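Read through the structure below, which is laid out as structure tokens, and then see the notes.
Left out: one protein chain. Kept in place: all the others.
What follows is chain A.
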Amino acid sequence: MKLMDKNLGLVEVQKLEGHTDRVWNVAWNPAADGVLASCSADKTVRIWEQSSLTRSWTCKAVLEGTHTRTVKSLAWSPSAKLLATASFDGTTCVWENFATDSESVSVLQVHESEVKSVSWNASGSLLATCGRDKSVWIWEVLPENEFDCAAVLTGHSEDVKMVLWHPTMDVLFSCSYDNTVKIWWSEDEYGDYNCVQTLGESNNGHSSTVWSISFNAAGDKMVTCSDDLTVKIWKTDISRMQSGEGYVPWTHVCTLSGFHDRTIYSVHWSRDGVIACGAGDDTIQLFVDSNSDSVDRPSYKLLLKKEKAHEKDVNSVQWAPDKESRLLASGSDDKMVKIWKLASEP
């Protein structure tokens, strides 16, 4: 489908008010339609649900009283039975049955300073966290909301901003204030995780803090965004890796620059190939490969630029996980969460 040919716009569906301080992250429930979580400097997590009747969103729960400082990031487990939250208070909390009588919260307290990000692997068997102490931790998920430390990965020379598991393989990616993306791989499920590749300036990497990473649906392409004001696309031969050939390195495809003029904080690749970016210039910009239908080399182009998407910096953008809705959620320093729809303009 030639997205570039349609007259598409990012239409604001609803503004979700409630947080009393900046919203750092938003995350869609992967198992239930129309459920979104957001986390904030107000130390809480809010769960928003779309009513099947009215189609409008309301706040269904506020998770508070657990974190004592900013909640920076959150992630639903693949089954959505667990919700992990990362906080400046140095802890990672994993909530089970939140906002019910059987709510149980596991507190992982290992980082020496602020925890910046948390990520579940595709099967939900592993959890990763990272923080300002420069370390990345991998946890084995056990029954009854229990966790066992599986690895402590050091290698980054600065604050680690985000961790993200590959969508189909147990390969872990981390990005940092040290301007690099590191890739951590274990030969088998019992082996140690090692840093098998570092994407830095010398291999066409970023020249300043890398804030966010996202993969396309197939898992053979990755997009990163940075304080250097660029977005970079990377690729690998995923079928070779999946066939057990060992680690196959990622290579740089292209760099998108000149689009944002402030730090790009968040990037997310939708299931149908649209890359969304949120930045400190208050805009949300969408990019697509204009050659995606052909066998030609990819050519990434700006699909649209939403000026003043928020009153302040856009910290997080995330596409809804289903294939049809084309809904995008965003979180901002203006304390708002917004729901957008990518649709044809009238």
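As a convention for this text, a residue touches a chain if its C-beta (ideal position, glycine included) is under 8 Å from a C-beta of that chain, and two chains touch if they have at least 3 such contacts; residues count from 1.
The rule is simple: contacts and distances are computed from a predicted model.
K.L.:
Could you check which of "Pyruvate dehydrogenase E1 component subunit alpha", "MIP18 family-like domain-containing protein", "UBC core domain-containing protein" or "Mitochondrial import receptor subunit TOM40-1" matches the UniProt name for the chain that's left out?
P.N.:
UniProt protein name of the non-displayed chain: "MIP18 family-like domain-containing protein".
K.L.:
Sort through A:19, A:46 or A:116 and give me the one touching the missing partner chain.
P.N.:
Within the whole complex, the residue contacting the unshown chain is A:116.
K.L.:
Please pick, from A:60, A:235 or A:262, the residue that touches the omitted chain in the full complex.
P.N.:
For the chain that is not drawn, the touching residue is A:262.
K.L.:
For the chain left off this view, which of A:28, A:57, A:88 or A:137 is in contact with it?
P.N.:
Residue touching the absent chain, from the options given: A:88.
K.L.:
Which one touches the absent chain: A:235, A:271 or A:312?
P.N.:
Residue touching the chain left out of view: A:312.
K.L.:
Pick out which of A:132, A:206 or A:338 touches the chain that's been left out of the picture.
P.N.:
Checking each option in A:132, A:206 or A:338, the one touching the absent chain turns out to be A:132.
K.L.:
In terms of residues, what is the contact footprint of the unshown chain on chain A?
P.N.:
The missing chain touches chain A at positions 22, 41, 69-70, 72, 88, 113-114, 116, 132, 159, 161, 177, 208-209, 227, 262-263, 280-281, 311-313.
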